[in-house]
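Contents: one structure, followed by commentary.
Every protein chain of the complex appears in place save one, which is left out.
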Amino acid sequence: MKHTIQQVFHSGKFLVGFVIFMALLLIVIGYPLVIKYPPLQIIGKGTFFPPGIYVNTFDSINAPTTYTLMLDDAAAKRIANKLSNDDRLAMKEWLVSDGIPDTQIDTSDIVSLLDLWQKNYDSNQNLPGMTNAKRNYYVRVNASLQGILSTEGYAIAAQNPQTGALEQTGTVNQSDYVNISNVANVRVLLLGTDNFGRDVLTELVKAAGVSLQIGLVAGIIATLIGLTLGLLGGYIGGFVDDIIMFITNIFTVIPSIVLLILISFSIGQEKRGAVTIAIVIGFTSWVWTARAVRSQVVSLRNRDHVNLSKLSGHSIVHIIIADILPYIASYVVMAFILQISSGILAEAGLSILGLGPRTTDVPTLGLMMNWAMIYQAEILGKWWAYFPVIVTIALITFSMNLMNTGLDQVFNPALRD
Amino acid sequence: MSRVILEVKELTTKYITRFGEDVYAVDHVSLKVEEGKSVGIAGESGCGKSTLALSLMGYYFAPLHYTSGEIIVDGHNIIGMDPDEVRRSILGTEISYIPQCAMDSLNPTLKIINFVEDVIKAHHSDISRKEIYDLARERFEILGLPAEVLQKYPVELSGGMKQRTVIAISVILLPLVLVADEPSSALDVTSQKMVIKMLRDLMEKGYIKAMIFITHELPLLYNVTDDIMVMYAGQMVEKGTAKQAVFDPLHPYSKGLMGSIIVPEKGLRGTKLSAIPGVPPNLKNPPGGCRFAERCPYVISECKTHSIDLRVVEDDRSYRCIFSEEELRKAYKNG
Partner (left out) sequence: MADENTPCLSGSGLTKVFGFGSQKCVAVDHVDFTFCNGEIVSIVGESGSGKTTLAKMLLGLISVTEGEIYFQGKKRDISTQKKKQEYWKNIQAIFQDPFSSYNIFSKIDAVLLDCIRMRGGGRLPRAKKVELMKEACSFVNLKFEELTNKYPFELSGGQMQRLMIARIFLLKPKILLADEPTSMIDACCRATILDMLMQLRKETGMTLIFITHDIGLAYYVSDSVYIMEHGKFVESGSADDVILHSKEAYTRRLISDVPKIHEVWDLSTV
């Protein structure tokens, strides 16, 4: 036994899969202990906030200490932020069609560009081939350039509670900086928010945990059913085997996804919790395990050691547990891993169709995909709402399959490279 | 003085285990096979006879490593030759090797003719498929195998037929020496007889010039080979003609072996079989003196402390024991 475990951990593939899986498990368990935000809490007013660090501007202005930093490139960065590259190219285009030679215009040198622009731009001038929309665009660009080069700060004013008039309470200079740790409210949204305005990362971690649980429950149920039916049918044979095979064949012929959909639908929205779905998945996906176990048992029951066991007077139960089960144990472990993995995928599939667990309770990976799909995240280009979910599902199933292949190599020496 | 086809001088090869230990499976073994002769190698499992057969090929895969000695095939030493050179010019054309359970390792998805093509093309890449087919058919028919076999898949053939096909394929390029490792042990007696007949035919008709036959079944060796060499724990303990080895063995181990032969012949019912108690020594740490000392009924204290060299009795007869010929014969007579 110890030797087997040593061998298992020597297998490269198993180790890689195991490490990935353990890392995911650690994140799923550890993250909520550190970050205690409720996963389904709507924090964003609006949809699909992009990933980033969100700094509260009110708190920045009211930060206890303001620092003055004289940085050379601050002004240029400010201007560059306001004037996107597209705008600058458009300005260059206008200037070129106005007659300024190309070589004189440098879009990377904003100061000289602005200089040229201010000298030459005339909103009334109609350049050949310019549409109305384009002309309005240039007007807008010109307007936004007002004051771009000024170095004045802003005034902060608040409403006097008694008079209602705006009174200046302070100023914000262009060279004022605050230390981010002094800002009261900073929220890091590594994966932004989803369509409802929920923190995607926290949601994702919780969803991964729930999906793993569903996979585990479904896997245990499916493996137990498959193992029992396979053992009984394979070893006892005869009439018992015929009945079990009959049931198995029915479940084989009806595609499990259809069964899942039908059962899910008939349970009704109200009763569909995560565990219920897991049970349903477990009860419909045991077929492959049962058949595999049965065929292994059929080949084992005629072995010499089983015959010898019979001759030693052992009962059927003892023979099944002591002489057959250990020989298929490795197989069952591998089947179990695959069942977990397929359980997670089945739940994802169901949820995408809208037949998964209730949406108000807990998020699952499939549900997150569902929301992303319904709210057209992929069309809008909001990759953070669906791409991390896909990666997570892929990592979970990949790591499990890798562990499975590694185990296969350990238990079946013929496959070792 | 006939031509010596294969000569092995003090060949020593070892296995290096996963933990870096050396196991000398073949320990300073020498043998000589002349043209037209065959040598049988007998011994229990683990004595190194299969390793010896593998070592004769001249190139080694880990964990098998060559340590010392020479293998001279038809005059040239093949030790130290480039493995590719060995594969091209020695294997199949000078020495052909049939490993144990060869018939079970035929690719079930290919026809027999594909295996023949494989062998021939590896050495003569310019022969056409039709020429290969004609050659194969001719050779197979001479050896008593019907031509239809060429178009069959291995699963369609019985055990005996498969083994004979494997032998026919190994000698298709008419090698000088055929090394056969337990060619008939997995077969029933009738198929075994056919295989033995085929091997004898190969020798008698001159398709191969020499043969090394490895088995633990002594009656087979007696009926097939001219000389018999007995191996124990990696060393050669006795060598002589088949008749001498079976009816007049000198080394106590050979005596024990020959005493355990069971044949359905008159008068043998109820004769006491000699059983050799104990197990062979662990070759990771072979004992200092005679390796058979632990199990030998004639052991004396010097056996365990002195290293025993080979004693040469006649030209082709030798044995490895501390006692002289007369002492041993006297001991055997007294029981």
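Structural remarks
Residue numbering begins at 1 within each chain, and the chains themselves are lettered A and B in the order written.
In this text, contacts are C-beta pairs under 8 Å (C-beta built on N, C-alpha and C of every residue); 3 or more make two chains touch, one makes a residue touch a chain.
Bear in mind the structure is a predicted one, so any value in this text is a computation, not a measurement.
For the chain missing from the display, the contacting residue among A:A158, A:A322, A:I374 or A:A394 is A:A322, taking the whole complex into account.
Residue in contact with the omitted chain (choice from B:H123, B:K152 or B:R200): B:R200.
Contact with the chain not shown here comes from a single listed residue; of A:T228, A:S309 or A:T359, that residue is A:S309. The chain that is not drawn here is touched, among residues B:R18, B:K130, B:K266 or B:K333, by B:K266.
Listed for subunit A, the residues touching the missing chain in the whole complex are 303-305, 307-313, 315-316, 322-323, 326-327. Residues of subunit B that touch the chain left out of the display are 43-46, 188-190, 192-194, 196-197, 200, 216-220, 222-223, 246, 256-257, 259-266, 268-269, 273-277, 279.
We adopt the following convention: only the chains that are shown with their structure count from here on.
In terms of their C-alpha centroids, the spacing between subunit A and subunit B amounts to 65 Å.
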